[in-house]
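So that we are looking at the same thing, I have put the structure below in structure tokens.
Missing here is one protein chain; the remaining ones are kept as they sit in the complex.
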Amino acid sequence: MAKGSAGTFEGSAHVAPPGEIDTRHGVILYMENVTVSFDGFKALNDLSLYIDDGELRCIIGPNGAGKTTMMDVITGKTRPDTGSVFLGQGTDLTTMSEYQIANAGVGRKFQKPTIFPTHTVFENLELAMQSDKRVWPSLFARLTGEQRDKIAQVMATIGLTEVCYSPAGLLSHGQKQWLEIGMLLMQEPRVLLVDEPVAGMTHQEMDRTAALLTGLAGEHSVVVVEHDMAFVRSIARKVTVLHQGSVLAEGDMDTVQNDPRVVEVYLGA
Amino acid sequence: MTRLSFPACTVLALITCVLLALLWPPSPANANQPDDRFETVVSGLSVKNFKKKSIAVERLVSSGDPRTVPVLQAMLKGQLFYIKSGKRMVYGSATDDGYRVTTVVGGEVLGEMGKRAIKKVSVNNRIRKQLRSAIARLSLADPDPEVRLDAARELLRNLTPEAAELVRSAVVDEPRDKVRAVLETGLAILNLDSGDQAEQLAAIASLDGSLVPEARNRLSLLVEETDDETLRSAALASLKGIESTLRWNRTAETVFFGISLGSVLLLAAIGLSITFGVMGVINMAHGELIMLGAYTTYVVQLLMPNHIGLSVLVAIPAAFCVSGLFGIVIERGIIRFLYGRPLETLLATFGISLILQQLVRTIFSPLNRAVSTPPWMSGSLEINGALSLTYNRLYIIVFSLMAFLFLLVILKRTALGLQVRAVTQNRQMARAMGVRTGRVDALTFGLGSGIAGVAGVALSQLTNVGPNLGQTYIIDSFMVVVFGGVGNLWGTLVAAMSLGVANKLAEPWAGAVLAKILILVFIILFIQRRPRGLFPQKGRSAEH
Partner (left out) sequence: MQWFDLKSDRGGTIFLGLLTLVTLVVIVANQLIPAGSSLHLSTFTVTLLGKYLCYALLAIALDLVWGYCGILSLGHGAFFALGGYGMGMYLMRQIGDRGVYGNPLLPDFMVFLNWDKLPWFWHGFDHFWFAMLMVMLVPGGLAFTFGWLAFRSRVTGVYLSIMTQALTYALMLAFFRNEMGFGGNNGLTDFKDILGFSLQADSTRVVIFLASALALAGGYLLSRWVVRSKAGRVVVAVRDAEDRARFVGYKVESFKLAIFVLSAVLAGIAGALYVPQVGIINPGEFSPLNSIELAIWVALGGRGYLYGAVMGAVLVNYAKTYLTGAMPDAWLFALGGLFVVATLFLPKGVVGWFEGLSTRRKTEEVARG
């Protein structure tokens, strides 16, 4: 168990305002020589990856390439065997637990949409909102007008204002995807990790998602893992190809697609 | 330990008596000619004067007749009588209103006689002593080595100066090592008091590690009484050796008890290891399925009261079927509607356990029922003077390991096992491949329940069979499965054995209840460190 979670009852929630992350070198997320193995199988093999501040990065790769494990490592769900993961210059993510990493400014959207099904859409967004998330303050928390505005604004962005007071569990699959993205936005993270955001979406919804994600880049850094090549092409500026737990190729979409190694991996030798 | 082996000795002695009684009287070869003389000698015992009686005993002993020992033993036990009219010597065993009487010479059964018709050959302490020593002396010369061994051990228990002579002469002629070893121990004990330092030191050295209680007593006595420092330190060293041998034996015994407790836990838990571990079903009625197995044993014994030895063997398949069928009914009737809702399953099966308890209470009464232990399961295996293992515990150990192997083979080597593993790993896929998952679920649950029933048969031999039998084991069983790692049969085995042994090792200094509490607290803490137990299931499927 991590040192961090063994802290006091109230939790030493390290709520870092976004400005605190040291990005003087222009890089917001460092992964260096990260290796993770499960019973001898190396899910990540000496992986090094750098995400620039404000960048929109797409990560592709065949099944089992280590994409989900990489996200698990960044968000603290899985501890790397070796290697380091830093947010900015000074925040060592490998010593922090999930909630601390989330509060430090890393948001994550799962492959399968996970929302709070019995809470209303409004409550889902309220719970995700950047605030003091310790027990005692939560007990006495009251929404300010400003916070209500913020929720309303995000709700409009994700197009769920109509179903504001419906339990989230009753939403359609696409709406759940949107709600989860909305929850990410409420968290105001510096880095967004997005796992297959357009699975189960219509073309229209896909276009909207693409617009949303590209709009977010700049202010936030966005890392998208996606299988849908058309979608990747529509948003990607820089693409990283993972294969067998390490980086196979990196560059813009055209460079990567013409790389013979990538072709080999995707089409099979 | 002596307490445990004592019945064995009695049984052996009785068997010897019966054999002797059967063999000698009708034997015509030596019966005709010396009968008269023997009869006369035996009749001499009827004198009232104890001095004369003592002389009569001596005369009988020196007669050299092989029928002497039973007569002396009967006399010692107060079973020797003479008929008032005619002074004929008889053996008598008490009945409701008199004695069943058999003649000493000829073994003729005279039927029952009233208390007034016969008179007991009375003995006093001096004669008792004389009888014991005479029996010992004669038995030490017996052709049967077992009889000699018993006689030698008996002698050690009561080393009088007269016995000393006996031991000294017997040890020279004794052909069997085992008997001689006992006699030599006796000799060494006697030599402790010889007064000759060299002889005493040799005796002390030879008693090192001896498990004969008398050796220890005499050595401690020597340590207290002697003024000779050399002797004292030698005796102390020897005592230390005895203590360490005893300690070692005690530890061995504790471990044996632990393994036997572990086997009980294993039996109780492996059924659960199937239903909980493999299927993920929390069956709180598991304990009651064990109870049903125990009651099945009881019913089988009621049905065949004259074949107790066989009844337990018959009960095993019967209990398997009864509990297995109950299990299948429970699974098909209730549990299958609750898959994927473990907490609800827990509550529903707990309800079933209450119903089953009350059912048994209504049918069989709330009182405990007596289940008999077959003769081949009583008694004990004597390893040495300080360690003997009771047969019922030995059988339970063997039995639980067999049940374990049986399950292992079913799961690893049969078609059902393959299907069970397939369903466990991927229910949808298994169904798509044509596995009838419903049938597999029912059979697996039936298997686990059946094993619980078999455990009940074993438990019926160890504890009281009552409606609460199951409750006693349910928490322990869950602890074993969780501690070992859910879904891992080998983990269950290791967990059961280690918890059993740990429990028994803790008992001497903590007491039974505290030991149990400590084990529970240990598991609770252990699960915090390793939530998936000793041997966690690997891979993604383990993450529910």
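Some points to look at:
The letters A and B name the chains in turn, as written, and every chain counts its residues from 1.
Here is the rule we use: a contact is a pair of C-beta atoms (placed from the backbone, for glycine too) under 8 Å apart; a residue touches a chain by one contact, two chains touch by 3 or more.
What you are looking at is a predicted structure, and each value in this text was computed from that prediction instead of being measured.
Touching the missing chain, out of B:V41, B:M479 or B:A496, is residue B:M479. Among B:F350, B:F364, B:Y391 or B:F406, the one in contact with the hidden chain is B:F350.
From the options B:L338, B:A422 or B:L534, the residue with contact to the unseen chain in the full assembly is B:L338. Per the touch definition above, the residue from A:P117, A:G200 or A:G218 contacting the chain not shown is A:P117.
Counting over the whole complex, chain B has residues 282, 284, 334, 337-338, 341-348, 350-359, 361-362, 471, 475, 478-479, 482, 513-514, 516-517, 520-521, 523-525, 527-529, 531, 544 touching the chain that is not drawn. Residues of chain A that touch the chain left out of the display are 1, 5-6, 9-11, 13, 75, 77, 97-99, 102-103, 107-108, 110, 114-119, 123, 126-128, 133-135, 138-141, 183, 187.
Everything that follows uses one rule, which is that only the chains that are shown with their structure count from here on.
Chain A and chain B have CA centres that are 66 Å apart.
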